[in-house]
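Right, one structure below, let's go through it.
With one protein chain held back, the other chains of the complex are shown just where they sit.
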Amino acid sequence: MLHIVNKSATDRGSLESCLAMATKGSAVLLIEDAVYAATTGGAAAAKIQAASADLKIYALGPDLAARGMAARVLDGVNVVDYAGFVDLVAEHKSCQSWL
Amino acid sequence: MSDMDEMDDGSGIVKKFMFLNRKAPHGTVYALEGLEVVLITAAFDQDVSMVFTDDGVYQLLKGIDTKGIEVKDFSKTYRALDGYDIEKLYVDQASMDARGLTEDDLIVDVTVLSVDEMANLMAEQDVVISF
Partner (left out) sequence: MQFGILVNEGPYSHQASDSAYLFARTALEKGYKVPRIFFYHDGVYNASRLATPPQDDRNVGARWSKLAADYGVDLVVCVAAAQRRGITDGVLGDNFRISGLGQLVEMGIQYDRLVTFGD
């Protein structure tokens, strides 16, 4: 299953709720304001790195770049473009947007 | 809403639909308009589960009185769901605990699931729509 998160983890709880409910081996894609969680030095960095042991973590490159964060991506986070986003949706049987 | 009684897309396909309610009522329109989708989906004879997690559990509280804010009290609709053959209502134990709520605080009978049970339920769905 693909989980899509679009909220900043320091503003709302959706990343935390998502990580609690994502089963082992599923994928989590961070888009829009959620991409800050995938960057170094942020409050959510430890959570993302811990989660990346059991989950595949992705972040949308254009959203990182638009926020000046393209060069600060955490190790273990896979950066994808929109084509990669489309592929992730295609590869997983279902997806859930944590709005 | 009498036009919803016999909807059929002609495909004969029955999928597992999960409606995940994570937002409190009234502050935003999502709970109300989400409920409208749930009712329509049931009219298509799909396998519907309604799940309440995070602030979504507040939607099911007893004693809601919206007169003073002059908006529709749609919480009564939850009690009518079995009339639409929607019987799978689940709430997240951790979300209830975090808000000091128990099943006695809710207007409908629900099944309380642990986070792992909820995760497995979500993983087995064909379609998940979150409001």
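Letters A and B mark the chains as written, and numbering starts fresh at 1 in each.
As a working rule, contacts are C-beta pairs under 8 Å (C-beta built on N, C-alpha and C of every residue); 3 or more make two chains touch, one makes a residue touch a chain.
In this text, all values refer to a predicted model and were calculated from it rather than measured experimentally.
For the options A:5, A:31 or A:51, the residue in contact with the chain missing from this view is A:31. Not every partner is drawn; the one left out touches subunit A at residues 4, 6, 31-33, 62, 82-83, 85-86, 89-90, 94-95, 97, 99. Residue positions on subunit B in contact with the hidden chain: 3, 7, 9, 11, 13, 15, 17, 29-30, 33, 36-37, 40-41, 43-44, 46, 126-127, 129-130, in rising order.
Rule of thumb we're sticking to: only the chains that are shown with their structure count from here on.
Averaged Cα coordinates give subunit A a centre that lies 26 Å from the centre of subunit B. Residues of subunit B that touch subunit A in their complex: 20, 22, 30, 53-54, 94, 115, 118-120, 122-123, 125-128, 130-131.
Taken together, the subunit A residues at the contact with subunit B in this complex read 1, 13-14, 17, 20-23, 26, 93-99.
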